[in-house]
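The complex is shown incomplete by one protein chain, all other protein chains being positioned as in the whole.
Naming follows writing order (A, B and C), and every chain is counted from residue 1.
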């Protein structure tokens, strides 16, 4: 019985933390928000091994678990680091296990060394909005995926409306890759349009596809946890320094209690994220329920923390001066992406036979 | 333009307040909770004229409005006063206007002088629970009404499952009048069972029946407002006196903010109650929507105030020593009676064509 | 109780409505446009009809009517319903002109009010400072008299429109030895005066509405003061209360609520309309209940003002409840849109011009600004409920 992080896991988080602490300061975030690309940061993360985490050792990977991946995602969230992590390091390496090795191997080795990245186009799986819709006929796709994470990546994992998963390469005939602006400028998201675009089938096994969706969701959960923890930490630190009425504002009971309430809500989310990530690998019968509930619950808590931490900062929190809004918006993005709380709760109820 | 209480209305509230302040102290409430009857209190209220408020002047009444009645209900809630007010002074006097005068007149005069009281058996109108159900065949009722307010009253206004309204007299053949214990011991509620029980038809006009239900709901809203205002006032007063850590607890910012939050939620409820009551008489197209929304919203606010005011009292609030729980439970009763918030909100949406 | 306005007022409402039915097309689309020919023509028209700045005396360019709360309300309601801007807003018109009418010299009124009404003299307000936010009276920007000129040094923050304003009205400390509320004066000066530097402050909505303003030996004629030396706090407070009420405007909330309903009718999840989904319906109805309560509370306040009745608690809670409610309302809209609700700026799937996200964040700013929710709760509990004031603690060393 050991429901805690191993020293290896702590070391993994520390190494990513150290790297991002050095390389992804607020100045870099601003540059990225203004349109700089994330290649350099991603190369650095790749050098740390984040792309080979999940890959089996016999494929040149480290053979770690989705919990380890989630722990990395948490640190990415803590620094609102731009990166194609979820597609490139989590979903693609798993999805490619279902593809013929002669096709998969070259992709995998280039994903591992950072030569290519992967995006995920899952709008058909998680509460389809608007006129999204992807028809697959004889390994050709037509239609469009909305809300694609990293739509400019070289490799795209595309869910068709019938639930099957396909690989599409950047530059494939009939493919348009569009970026759309969102509030979260630390993420690249957008749209893919297909017109008889050739695609490689990955799997049409519903459990496999659901497992990939759950994994992507848990990565967003971990990202929110990290971002919310940063906002809470920043609020506490600011409240200990900022003075009004000749006192540090953190000595006012109302401000202290806001910080206590954030802590009380957020602290159990850490265990919940661990459990949801652990369940992906180890508890198949619980995995989808905990992934859905974790994303719903931690999104709600994240929204509360994002708002409250901003409020504790007072006026400065509303400005760009400390950049706090990047975290606020990242949490807001994660809330809606790949299933919003209302849909997830209903899904969790259905999964339990209610 | 005058959206405020007239001096007559203020005087009406004052007179009821003065009477209850003298006659319905905590000791009386405890006696009533232990089973004493409310005849004497009701007679006193009757002498003040509460049963003739709504009756037209040509029927010996005062010809006031449902807003005036709601203002009385508010004071009853403030003192958690036991009384058959809603049935006897609000619903029956209106319902009897639809009954042939030879039948109605004797009832009305006895209601006015307090010789009889009236209960309401509306379980068929507001989200039927369990196995309630009242079949009307040829002016005979069979089945049962649940959650009857004042089931022992001499006159019962009974909604049948088909939506029509009937009068039933206590002691009628086949009628059983049962009292069931609830958390709120300041109210008598229970059940009526009918077995071919003779009944006098009142109306089967859906708008008329809906109007009576709306009126009853608004009275409960006013009752909750009065009870919640009392709890808030009591919490503020207690916090100004009780000392811990060598300070009055009301000097702690956390306690102050709890009181401020209760105030901020409750204060707009006063205007909402006024408007909902005014709409019953003056704005027919808005009346049902505002009654539903007012009951839903003010029940939620009431629940929040009931809990928070108890919390501000600390341990003493959990005991019977100050009797605070009578208000807590009255608010809890009003929340569920004649339509709970979830059902009311859905009803309000439907009424707006959503 | 009678919530009708009466026939005279309804006749006025009908006039306004018929004017708007014909002429609303002439209104400028951007409320912050003070410069275009269209905007100036619209403002002149409204001034002439008494539909804006109605109570400003004729000799200063206004309509010269007596204050009438119902007239003001009718104008606000009808212009909002017609989605037409009700003439120039901004702090010069909303705050400075009423102040000058009450406390300015005749010369100040004549030279300032007419060009301000016509948008030729655009004002910004210099109140808050980096370390004087919630505790405004501790402001440190100072001015001393040198001959017949004030010399100003210091800085201001949260100065909206400073980057486009022609003039500023500003609170400065002129009596350093007086108690903090008695040492402040209310000065007016051109933003062209040498020594003023304006730095825009980007906010979380990515806009630059607010600025920091720095003063280095800024020299201003001695006569450009409103009220006497040391009376600036009183001058400012003459009109501050008015701003707080505006922030909780329940009619604006109603307009937005109707917008949410429209959204729910068009947005779909897996092809099903959001309006048909009970969980969202319930959330909508909850918010509607709260909007209703605030609207009726507002009606009560209007009536109380009209009939000289007192409703202090009902007034005190407006800013707190109003801003929280709007933030929640905009949040519901974003959840209704789901991922579409994340769109911003030039996103081609933007709903409602992206104003939902903008408002969601902006109302968080308003929860904080104009007296944070924490300060509001202090006010409600202390002034409203008579609970003890926050105990004074001995100043810590190095307090800013």
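As a working rule, contacts are C-beta pairs under 8 Å (C-beta built on N, C-alpha and C of every residue); 3 or more make two chains touch, one makes a residue touch a chain.
Just so you know, these numbers come straight off a predicted model, no measurement behind them.
Novice: Taking the entire complex into account, which one of B:105, B:152 or B:254 touches the absent chain?
Specialist: Of the candidates B:105, B:152 or B:254, B:254 is in touch with the missing chain.
Novice: Given the contact definition stated above, which residue among A:11, A:31, A:206 or A:349 touches the chain not shown here?
Specialist: A:349
Novice: Which residue among A:239, A:287 or A:305 touches the omitted chain?
Specialist: Among A:239, A:287 or A:305, only A:239 touches the chain that is not shown.
Novice: Hey, which chain B residues sit against the chain that's not shown?
Specialist: Against the left-out chain, chain B lists 123, 127-130, 146-147, 180-184, 189, 243-248, 251-252, 254-255, 303, 307, 310-311, 314-315, 317-321, 324-325, 328-329, 332-333, 336-337, 340-343, 346.
Novice: Can you list, in ascending order, the chain A residues touching the missing chain?
Specialist: 1-6, 9, 67, 236, 239-240, 247-248, 250-251, 253, 255-257, 259-261, 263-265, 267-272, 274-275, 278, 282, 290, 293-294, 296-297, 300, 342, 345-346, 348-349, 354
Novice: Since one chain isn't shown, list which residues of chain C touch it in the complete complex.
Specialist: For chain C, the residues touching the absent chain are 277-279, 282, 391, 393.
Everything that follows uses one rule, which is that only the chains that are shown with their structure count from here on.
Novice: Report, in whole Å, the distance between the mean C-alpha point of chain A and the mean C-alpha point of chain C.
Specialist: The answer is 39 Å.
Novice: Centre to centre, by mean C-alpha position, how many angstrom separate chain A and chain B?
Specialist: Using C-alpha averages as centres, the distance is 52 Å.
Novice: Enumerate the residues of chain B that touch no fewer than two other chains.
Specialist: Within chain B, the residues that touch at least two other chains are 253, 257.
Novice: Which positions in chain C are in touch with at least two other chains?
Specialist: Answer for chain C, listing residues that touch two or more other chains: 374, 377-378, 390.
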